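Here you go, one structure.
Every protein chain of the complex appears in place save one, which is left out.
Order as written gives the chain letters A, B and C; numbering starts at 1 within each chain.
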Amino acid sequence: MGIRIAVAGASGYAGGELLRLLAGHPEFDLVAATAHAQAGRPVAAVHPQLAGLDLMLGTTDPATLADADLVFLALPHGESAALAAALPPAVRVVDLGADHRLRDADAWSRYYGGPHAGAWTYGLPELPGQRAAIAAATRVANTGCYAVATTLALAPLIAAGAVLPTDVVVVAASGTSGAGRAAKAHLLGSEVMGDLSPYKVGAHQHVPEIKQASGATSLSFTPVLAPMPRGILATVTAVPSGGADPREVLAAAYADAPFVHVLPEGQWPHTAATAGSNSCHLQVCVDVDSGRVIVVSAIDNLGKGAAGQAVQNANLMLGLPESTGLSVFGVAP
Amino acid sequence: MGIRIAVAGASGYAGGELLRLLAGHPEFDLVAATAHAQAGRPVAAVHPQLAGLDLMLGTTDPATLADADLVFLALPHGESAALAAALPPAVRVVDLGADHRLRDADAWSRYYGGPHAGAWTYGLPELPGQRAAIAAATRVANTGCYAVATTLALAPLIAAGAVLPTDVVVVAASGTSGAGRAAKAHLLGSEVMGDLSPYKVGAHQHVPEIKQASGATSLSFTPVLAPMPRGILATVTAVPSGGADPREVLAAAYADAPFVHVLPEGQWPHTAATAGSNSCHLQVCVDVDSGRVIVVSAIDNLGKGAAGQAVQNANLMLGLPESTGLSVFGVAP
Amino acid sequence: MGIRIAVAGASGYAGGELLRLLAGHPEFDLVAATAHAQAGRPVAAVHPQLAGLDLMLGTTDPATLADADLVFLALPHGESAALAAALPPAVRVVDLGADHRLRDADAWSRYYGGPHAGAWTYGLPELPGQRAAIAAATRVANTGCYAVATTLALAPLIAAGAVLPTDVVVVAASGTSGAGRAAKAHLLGSEVMGDLSPYKVGAHQHVPEIKQASGATSLSFTPVLAPMPRGILATVTAVPSGGADPREVLAAAYADAPFVHVLPEGQWPHTAATAGSNSCHLQVCVDVDSGRVIVVSAIDNLGKGAAGQAVQNANLMLGLPESTGLSVFGVAP
Partner (left out) sequence: MGIRIAVAGASGYAGGELLRLLAGHPEFDLVAATAHAQAGRPVAAVHPQLAGLDLMLGTTDPATLADADLVFLALPHGESAALAAALPPAVRVVDLGADHRLRDADAWSRYYGGPHAGAWTYGLPELPGQRAAIAAATRVANTGCYAVATTLALAPLIAAGAVLPTDVVVVAASGTSGAGRAAKAHLLGSEVMGDLSPYKVGAHQHVPEIKQASGATSLSFTPVLAPMPRGILATVTAVPSGGADPREVLAAAYADAPFVHVLPEGQWPHTAATAGSNSCHLQVCVDVDSGRVIVVSAIDNLGKGAAGQAVQNANLMLGLPESTGLSVFGVAP
């Protein structure tokens, strides 16, 4: 008899990826998956890739979920707090939404609007000391997808004094699943195929999260929608501080991290290599003209950027090896 | 200590997918992977999605391979026979190439040229009696990708007398990985994105294999290259014979097949739902105008169409449950 | 001072392509473009590719349109009849919708529902005698996109007795713009990229139109959604009747058609080569196994399949050379 797991908000893309990972997890029993508009439909009707998974989508209410050992919340931003508050304290919760990521209530209100629900343990196990904190927590806020890609590239360099926190420029492109499954005309296949499209330029809501997690004090962050279903490629540049060698810093920071790979010199990350996996690929160099440090980071936004990381956090919270049920290897081509 | 596995021809797309599956297989130890031009390079340099797999590509020669319990051959057509002949009889072999699929030597010569190497046990476990035959064999010829998609849709209908074998029309579109990894100008991303392109119209080399495996006696088969990396969608039409109900025939044929899903009525297969999995999705109807039976079949050409099926066959040959180390669920979106 | 042109339903994909073609047409003055929900917005806000076109979308009402010499209707199916009836008889009308294509009222009701609005002159100039009929008409029903691709491949062969009309099997794949611009979840980029997805299998509403236009008496037609914004590839197979050579028939039928190209032997049509153009590419062979004649046809569904053909019809109706303002050449890669 395994650990009892429930997923609230199982009809979206992150929810579907979670169900896929949970269905293949050796220690977890998926006991409930809930949704809003899709409640009452078979999971495989909503997620055709899960044909063969015999489960109905239930209604998202605390009674359905309270019976689980751990609940994943994959709800729209702003909907997690109320539901989490209605769950017994002993039920562990991993929130894939943004509600509990920020420690700064003002930043929350500025970018998301509405009252701040309070910060939970930040679910990025690769940050110093964070594995232990997550293992000890009953409430964990999963990292946002852009924040994962950027923070893994940047945080060790700032912490080690290898780059200055005062002038960080990031351009990050994401596959369309990062924009969610709601039907919107600008996300139609006809619009996104063959197209690169920047959005929320100059004021993206992930900025305060990235600053909080990475230590950057000034951050220019430009997101771009790319014509592919999955993947984030973040190009992070910063000014070197004349201290430690960036490559050595990254290699040391992730020496024991099963999912973060600093690639051999000369080999650059690309998103397809991480598709379907929980891995992050990194590479770094110093630009010959500007002298800036350039770090490139690739993840699957639904993997390490959402569902994969959520399972990694759940593993830690439940005392399992962090890579249980997760793949290091991407599905490519 | 697991079962010792080697892969010859590990640098191509089917080879890479094999390595990914083998690396996650609970009973197999990957002891050698060989290649031709890429020999001497790390696997992860040739297949970046396998970053973290610590293995060098060796040279493809019998001595390297003979030490394994089972060898997968993922070589260009025509190169398997000589290598297989040089391996000890006790070493089990699964050939992903075409060399040993056809029983008809004339058909071989007509479509492939050169002398026929002789037929091996045909590696499509879902055909009647084939699971046992594969389990008893030491040499198995993996089914071709188009043949998997078409045969699973068609063979039970012909066998049950639900459709006539005398007038089968198939149009099947494949993702580009089916065309291999050799650098050819017409396979460049710039050429294939945004494009549907038929090829080998009127005379494709899979025709005799599909006829042999499905029982069709007249087959019009038109393959189309589609702008996606993976997936085959086969649209199979045939004339009903007035006998059994096609949907019931398919449901009965695959009642115990873990990887073949006849979808609920009204839900049609699409390729993305099978990506990265070993599943085949099927649906069938009778066309209101022509009265023809239309079966649509979707697979991942690198999964059930190549590497996944090869592992399924290997599992059977080695006495393991056929789904060991394979996923029923696709990676989507 | 040019000919005065108006477009009703200018906010969709066919509408946008029409505006692009009209903006570059040497004899036409675009005097009004109307829409429903988007009325009051600048054209370039709704169609960013038309940045620099200084025009506001008006409301779709007869008064706005009656002042034009010719009106294009690019409305949802079922909405053209009422609007056209409200326009003065002297105003020429090209309807890109389905309302006036079918001569058979029963077939209309069966596939579209509701009362039949009556047939107009059928707008496929390449059919025998149709150029003159279009030139003499004030109301023309533009051909449906799948019907263009299939009819151009098939009609001359049936008319010449080269193939039998009694057993035609068509599988046709279309880019996503053919499914329109309305926001639907199954048309999201995340769903369609990397995916081939059949739909309306066994009963597509274009079947009666294709039969009417091509002369086929039995038609199995399976449409597939393909991961590209534009293009239709139709694979048409039929049984030869032992009469005329199919290739010679097609070459003769289109000897004087500026937009239909029977490619040199051995070169097969592919959709990207027709993107942005008003061309149709054709090739034909006899299948070695089944003996069926296979014709492959490629068009741009928004070009020859919609807006391009509409302009071609308008040119004929207004006494201009049919290729005025249209391109024979595709935009590729």
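Odds and ends about this structure:
Going forward, contacts are C-beta pairs under 8 Å (C-beta built on N, C-alpha and C of every residue); 3 or more make two chains touch, one makes a residue touch a chain.
No experiment lies behind these values; they were computed from the predicted model shown.
Looking at C:92, C:247, C:261 or C:292, the residue that reaches the missing chain in the full complex is C:261. In the complete assembly, the contact with the undisplayed chain comes from A:169, out of A:55, A:119 or A:169. Only one of C:274, C:297 or C:312 touches the chain withheld from this view, namely C:274. Residue A:227 is the one among A:97, A:227 or A:305 that touches the chain not shown.
Residue-level contact of chain B with the missing chain is found at 13, 175-177, 179, 181-185, 187-194, 227-229.
Residues touching the missing chain, restricted to chain A, are 167-169, 171, 173, 175, 190-191, 193-199, 201-203, 207, 211, 218-222, 224, 226-231, 233, 235, 237, 268-272, 275, 283, 285-292, 294, 296, 298, 333 (touch as defined at the top).
Touching the omitted chain from chain C are residues 13, 16, 20, 23-24, 42, 45, 47-53, 176-177, 193-194, 229-230, 258, 261, 263-264, 267, 270, 272-277, 279, 281, 327-333.
Rule of thumb we're sticking to: only the chains that are shown with their structure count from here on.
The chain pair sharing the most C-beta contacts is B-C. Greatest Cα centroid separation from chain C: this falls to A. Chain B and chain C have Cα centroids separated by 38 Å.
Remark: chain A and chain C have CA centroids separated by 44 Å (rounded to whole angstrom).
Residue positions 175, 190-191, 193-194, 227-229 of chain C each touch two or more of the other chains.
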